[in-house]
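Every protein chain but one is kept in place in this view of the complex.
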Amino acid sequence: MTTESPLIEFAGVNKWFGEFHVLRDINLRVGKGERIVICGPSGSGKSTLIRCINRLEEHQEGKLVVDGTELSDDIKAVNAIRKSVGMVFQQFNLFPHLTVLENLTLAPMWVSGVPKKEAEERAMQQLQRVQITEQASKYPLQLSGGQQQRVAIARALCLTPKIMLFDEPTSALDPEMINEVLDVMKELAHQGITMLCVTHEMGFARSVADRVIFMDHGQIVEENTPDEFFNHPKSDRTRDFLSKILAH
Amino acid sequence: MKPARPAPPKKRDWSWRSQALRSVLYQVVALALVFSAGYYLLGNTLDNMRLRGIKSGFDFITQPAGFGIGESIIPFDSAESYGKAFAVGLSNTLRVAVVGIVLATLLGTLIGIGRLSRNVLLRSLCGAYVEFFRNVPLLLQLFIWYFILTETLPTIEEALRPLPGVFFSKNGLQFPIPVWTDSHVFTLAGLALGLLGVWWWGRQSRQHFEVTGRSRPVWLPGLLLLIGLGLLGWLAGGSPVALDIPEKSELNVVGGGSVTPEYMTVLVGLTIYTAAYIAEIVRGGIQAVPFGQHEASAALGLSRGKEVRLVLLPQALRVIIPPVTSQFLNLTKNSSLAVAVGYPDLVSISTTSLNQTGRAVECIAIIMACYLTLSLLTSWFMNAYNRRSLLKER
Partner (left out) sequence: MSQQPYVFQTVASRPPPRPVGGLLPWIQRNLLDGWTNVLITLLVLTLLALAVPPMVQWGLLNAVFGPDNAACRAAAAATNTGACWGVVAEKYRLIFFGRYPYEQQWRPMVACALMIGAIAASCYRPFWRGWLIGLWALVLGAFFVLMMGGRFGLVPVETSRWGGFPLTVMLSTVSLLIAFPLAILVALGRQSKMAGIRTICVLYVELIRGVPLISVLFMASFMLPLFMPQGSTIDVLVRVLIGMTLFTAAYLAEVVRGGLQALPKGQIEAAQSLGLGYWQTTFKVVLPQALRLVVPATMNTFIGAFKDTSLVTIVSLYDLTGALQLALGDADWRKFFFEGQLFVAAIYFVFCYAMSRYSLWIERHLNTGTRRQ
């Protein structure tokens, strides 16, 4: 447990989609190197929570500080934050008109001003990390779902982020491909990167997470270590949810 | 393990119920029907033509036309051949089609983007434009524009003068044009050098960016280079400033370049009509890019300008370009409506020739051959572009 200031801090954060109150009084601190899994029923606001961290969604009330910078309407600050926060989407969202290598070098070259050769070297390193170097010159639509998601992870890593956000990364994959992606995520977790992961993969949560957070109706209902969370859930809602999700 | 062998030759089964026999039979029957119908119609045609004394053949092409043409960029008088008349008609068609395509694309793109604006007033205005001009027939629109340009404008004695040297009246638009002297060659040379310079500068900047990661401004220096070298060329040629300015004489305006109201009607009508269709295509193309692409670009920290250039436009253009090419073709074909307002395009001249010589089949064949060539050329280019730009999939 670190005593330095948290890397991410939510203080009384509230968000509305029109009239719908989607995040209610969120208070959360994430320290450096922490691995957090967020679970909950659909519509509970889990994706919205992590999307607030890189300002893909804007909160209306409360304070949200990421890596020392408070998130607000200041677009320059937001763009600076996005360089240190990487995101992996459920639908991969790779750029279909660029090769895998070009997908990875796009942001370093055009956002960080990295020279092309260096960007390509870095890209190959990240592809090595996710074990997919042989596909570098292929186009995304030529790869399988699991391969595409691994490329998406490598693309986020190319900016050497301090925080990695995963928004249901395996939900759109066929069962036999889920493991290859989870293995990559576990490897990243062991290398000490700070990560927040929204997922239904409870096995992953048990083996990797430092904390498991359960959300329902826009609120954090319970957060605890995996051990405590799965074996001694405190709230009835949590118990109810776990019974449904761990049934088979 | 058995080694791979080449496939055995295909055996065709010619029994009564085989698919192969049936398909051949169907085709033979179909072709026989088509050919016998064609033979019958051809026979009738030849009989009828003999009966009515209609001659056939393309020999009339070399004979003198006997009619004048209202406007053309190639000098033409009634003693010249029909063949040349057709050439003039084709040049008139191209003259209005090319300018129309450029203007319609610009206008259509602006309106298409306007339809996606966050501002509800702009959105509605662009939407109203598209709905109005798509739901009224082009011919009617041409008639309306023709009426406006020939009835509501003042006569040439009281022409409107929006700018010095520009006259706008029932007789068309007259404007000053530079007089061509040999020293203008220097200006053109300067501009050509400027274009070369812009291309070279773009290449240098790109290489610099790839090596160091810092980008250099491209547009402003490029423009300055083009204008600067053009100016140098102009000065080198002795700064020719002679302009042929239209001047009002007693009853008329002489001098300068001009465009007729017929040309303006066809140009304005075609541009505004086709722009409405292009606007819808542009809007559809931009909306076809999945929202996830915007999210991924934002998550990577790309600014809006870079996102549009690197992610949105390449994907949107793939969806936009094929239908827009169709619209270009449509514009060219629609220019044939010029015959209704008296603009001497290809169809109009062909109709006049047809009426004079009675060679209906030949004249119509010429029209169709010209348009067909243009269409096939355009389809061929579009297919080549499509093949190259397809998103590569499994």
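The letters A and B name the chains in turn, as written, and every chain counts its residues from 1.
The rule we apply is simple: contacts are C-beta pairs under 8 Å (C-beta built on N, C-alpha and C of every residue); 3 or more make two chains touch, one makes a residue touch a chain.
Computed from a predicted structure; not experimentally measured.
Engineer: The chain left out here touches which displayed chains?
Structural biologist: Listed by label, the shown chains it touches are A, B.
Engineer: Could you tell which one of B:L139, B:V211 or B:A384 touches the chain left off the display?
Structural biologist: Within the whole complex, the residue contacting the unshown chain is B:L139.
Engineer: Which residue among B:L116, B:L224, B:L376 or B:L391 touches the omitted chain?
Structural biologist: Of the listed residues, the one touching the omitted chain is B:L376.
Engineer: What subunit A residues would touch the chain not displayed?
Structural biologist: Answer for subunit A: residues 1, 14, 16, 18-19, 21, 24-25, 29, 60-61, 210-211, 217-219, 221-225, 228, 234-235, 237 touch the chain left out.
Engineer: Give me the subunit B residues in contact with the hidden chain, please.
Structural biologist: 23, 26-28, 30-31, 34, 41, 44-45, 47-49, 51, 117-122, 125, 131-132, 134-141, 143-144, 147-148, 151-152, 333-334, 336-337, 339-340, 347, 351, 354, 360-361, 364, 367-368, 371-372, 374-376
Definition applied: only the chains that are shown with their structure count from here on.
Engineer: Taking each chain's centre as the mean of its CA atoms, how far is subunit A from subunit B in angstrom?
Structural biologist: Each chain's C-alpha centroid was found; their separation is 50 Å.
Engineer: Which residues of subunit A touch subunit B in their complex?
Structural biologist: 54, 56, 79-80, 82-83, 85-87, 89, 91, 93-97, 106-107, 109-119, 139, 141-142, 155-156, 159
Engineer: Please output the residues of subunit B touching subunit A within their complex, sorted ascending.
Structural biologist: Interface residues on the subunit B side: 209-215, 290, 292-293, 295-296, 298-303, 306, 310-311, 314-315, 318, 391-394.
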